[in-house]
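Every protein chain except one is present and positioned as in the full complex.
Every chain is named by a letter (A, B and C) in the order it is written, and numbering of its residues begins at 1.
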Amino acid sequence: MMLKELREKVYEANMDLPKHGLVVFTWGNASEIDREKGLFVIKPSGVDYDELTPESMVVCDMDGNVVEGDLNPSSDTATHACLYRAWENVGGIVHTHSTVATAWAQAGRSIPCYGTTQADYFYGEVPCMRGLTKEEIEEAYELNTGNVIVEGFEGKDPMAQPGCLVRNHGPFTWGKDAAAAVYHAVVVEEVAKMSRDAELLCVAAGRAIDDAKAPQYLLDKHYMRKHGPNAYYGQK
Amino acid sequence: MMLKELREKVYEANMDLPKHGLVVFTWGNASEIDREKGLFVIKPSGVDYDELTPESMVVCDMDGNVVEGDLNPSSDTATHACLYRAWENVGGIVHTHSTVATAWAQAGRSIPCYGTTQADYFYGEVPCMRGLTKEEIEEAYELNTGNVIVEGFEGKDPMAQPGCLVRNHGPFTWGKDAAAAVYHAVVVEEVAKMSRDAELLCVAAGRAIDDAKAPQYLLDKHYMRKHGPNAYYGQK
Amino acid sequence: MMLKELREKVYEANMDLPKHGLVVFTWGNASEIDREKGLFVIKPSGVDYDELTPESMVVCDMDGNVVEGDLNPSSDTATHACLYRAWENVGGIVHTHSTVATAWAQAGRSIPCYGTTQADYFYGEVPCMRGLTKEEIEEAYELNTGNVIVEGFEGKDPMAQPGCLVRNHGPFTWGKDAAAAVYHAVVVEEVAKMSRDAELLCVAAGRAIDDAKAPQYLLDKHYMRKHGPNAYYGQK
Partner (left out) sequence: MMLKELREKVYEANMDLPKHGLVVFTWGNASEIDREKGLFVIKPSGVDYDELTPESMVVCDMDGNVVEGDLNPSSDTATHACLYRAWENVGGIVHTHSTVATAWAQAGRSIPCYGTTQADYFYGEVPCMRGLTKEEIEEAYELNTGNVIVEGFEGKDPMAQPGCLVRNHGPFTWGKDAAAAVYHAVVVEEVAKMSRDAELLCVAAGRAIDDAKAPQYLLDKHYMRKHGPNAYYGQK
C-alpha cells in the first residue's frame, strides 16, 4: 500500500474534525499532498467517521484521478486537486460545514477582522468568494468551486489568509499540511462565532459594525508576532 | 413477540435522538413501519430514554390502535399513523422539540434554503405548516396535526422535502426508515442554526435576508448530486 | 440523623443541576419539604458540588432556622422558606442562574408562551417579577425576594405556572418535590432559548413578536393533555 505515513496523517486529520465539533455525519473532508510524488490522500466519500481507517483513505493524482483505493474519493476531490495545482505552498486542505462559518457563507459575507484571535492566523478578513454561475455549476461544479477560490485569491498570498468561505456553501481552509488545515478550520469557526456576536453587540448598542474593525497596525503586530521573520510566539 | 427486528431498529432510532442532542427528557419519538404487515412500531409515551428497551416499544396498526405492547404508545401516535396512511413511500417518522428548529416553528416561519447543507437533503425550504384551528385541536388534535401536514404537502413530494415544522410546536421529519428520519431531524436542527445566524448576519450588515437565498441551480445541483439518477455522492 | 430519605432526594436534585448544565460552580440550590414535620432540607451555602453528600445537606424549619446541620444553609434559604409558607402544594424548590433564563430576567421580561414545549408545563408565560425596592433589599433581601414572588402570583395557581424569573437575578422553579422543581428548571432554560431565537427570527423577517404567541386554545389543549383530569400523556 502506497504512502502509508501520509494515509495515517490524513486519517488523523479527518478524525480531528468531529472531535473539534466541526463536522456532523460525513459533512467534511481533509487531504494532504506529497509534492514530490504529485499525489494526495483524501477521505473516501460519504463513509461514517467511525468506519474510517488509514487504509480506507484514497490516493489521487493531481487531476483528482484515483491512483489507489477501493472507495470513491470525497465528492469534493476536484476542488482539492484544483487548489493543490494552483498553490504550490499548500500541503493540506480541509472542507467542513461547521455551523457558524457556514452561516457567514450563507449570508454571503466575509468575516471582517475584529480582533487578535483572527489576526494571529489571518492577515485580514476570511474572504467570502463570489457565487458560481449557473454554467460553472452545471459544467464542472467541484472543479469550478476550486477555480472560483483561486480567482478570489488572485494577488493575495493563500498562506497569509489560509481559508475562505464558498458562498451558500461553507468554509475551505488550508495550510502546510492537513493538521494545519484542521487548525485553521477551528480558527475560522471560532472567529465566526466571535464576530457574529461582536456585530450583534454593536447593533444592540446602536453602533456601526465597521467601528469594531481592528486597526491595521494591530493586525500587523499580531500576524508578525507569529509568522514574520521576527516571530516570538511559541518555542522556536 | 412480534416484529423483533423492527423493534430493535426503532429502539436504536429513539436512542439516537438524545445522543444527537435533539431531545431533553422524553420530548421526542421515532417510529418505523412494516408496510407488508401494515404495522408500525413506536416509542411508548413519557418513558425515560434510559428505561427504554426494544421490548418496551409498542406495535400499532395503521389507525394507531395498539396491537402489541403493555405501555401506552407515544401521544403523537395518531400523527404518525396519519402520515403513514397518506404517504406510502415513507418508512420512518421522527418528532422532536429540538431547540432551534422549534424556534422557527414558534416564529411560524419556514426555513429558507440558504445553502448546500440544506440542499443536500431538502429540495427547497423546510416548510412551516399552517396553525391548527380551534376546532381541529379540540376535535382530534394529533390526527389533525397529521392532516395539516398532509395538506401542507399537497402537490409536493414528501421524499424530496423530508420534514416540516408544525407551527407553535416543533419539527416532524421522515424518510425511508426510522434511521433516515433521525438523520433528517439532525439536518433540520443544524440548518435551523445556520439559517438563524445567516439572517442575523444579514440584519447586522443592513442587507435583505432574501438576498441570502441560494440560487435554484445550486439547489438543483446539490440535490441531484445525492438523489437523482446520476447521483455521485458516497459509495454506490 | 434526621430525614435520611429526604436528604438523599435533595442531594440527588442538587447534583442534577450541573448535570443538566444549569449551574456553574455553586450557583444554584434545591430543597424539598416534609410537610408533616414542617421541615425542609436544602443545600449548604457555597460548597462545591463534588464535595456535597446527603449528610452535608441542612435541615431547616419553616422560618428558615437551622434544625440540623454543621454548615450554613444556602444564602437563599429565606426565599425557599417564604414560598413553602405561602404555597402549601409546593413540595420542592430550585434556584439557578441558568444562562438564558437569567438573560430574560436581566431584560426584565416574562417569557411569552410561543409554543407547546412551554404549554406542556406552564399554563401561559413564565412571569418576570417586579424588581425589589431599595428598602426591601436593605431590610431583608432574601425574605423579600420570596414576598415579591408570592405577590406576583396573587390570583394565580403556582402549580400551573411552576416557576418565575426574579428581575435582574434569575429563575426560581418549584413542583410537587425537588425532582419536579429540577425538571421545571430545565424546561425554563429550554424555552428561554427557544423563545429568544423565535423572537430574533421574527425581528429578522420584520414581523411583530406578538404574532408568534401560541393561541389560547393550543395552550389549553397541551396543558390539559398532561395535567387535566383527562390527561393522556405518559403511563397512567
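One rule holds in what follows: a contact is a pair of C-beta atoms (placed from the backbone, for glycine too) under 8 Å apart; a residue touches a chain by one contact, two chains touch by 3 or more.
Because the structure is predicted, anything quoted here is derived from the model rather than measured.
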item: Visible chains in contact with the missing one; value: A, C
item: Sole residue of C:Tyr49, C:Trp87 or C:Tyr141 that reaches the chain not shown, by the stated touch rule; value: C:Tyr141
item: Of C:Phe40, C:Trp104 or C:Tyr223, the residue in touch with the unshown chain; value: C:Trp104
item: Absent-chain interface as seen on subunit A, which is shown; value: 114-117, 183, 186, 190, 193-205, 207, 211-212, 214-215, 217-218, 221, 225, 232-236
item: Those residues of subunit C which, in the complete complex, touch the missing chain; value: 24-27, 44-47, 71-72, 75, 97, 99-100, 102-109, 131-132, 134, 137-138, 141, 168-170, 196, 199-200, 202-203, 209
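To be clear about the criterion, only the chains that are shown with their structure count from here on.
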item: Cα superposition of subunit A on its sequence copy subunit B - rotation in ° rounded to nearest 5; value: 90
item: Centroid comparison with subunit C (C-alpha atoms), farthest chain; value: A
item: Length of the line joining the C-alpha centres of subunit A and subunit B, rounded to whole Å; value: 32
item: Contacts with two or more other chains, residues of subunit A listed in rising order; value: none
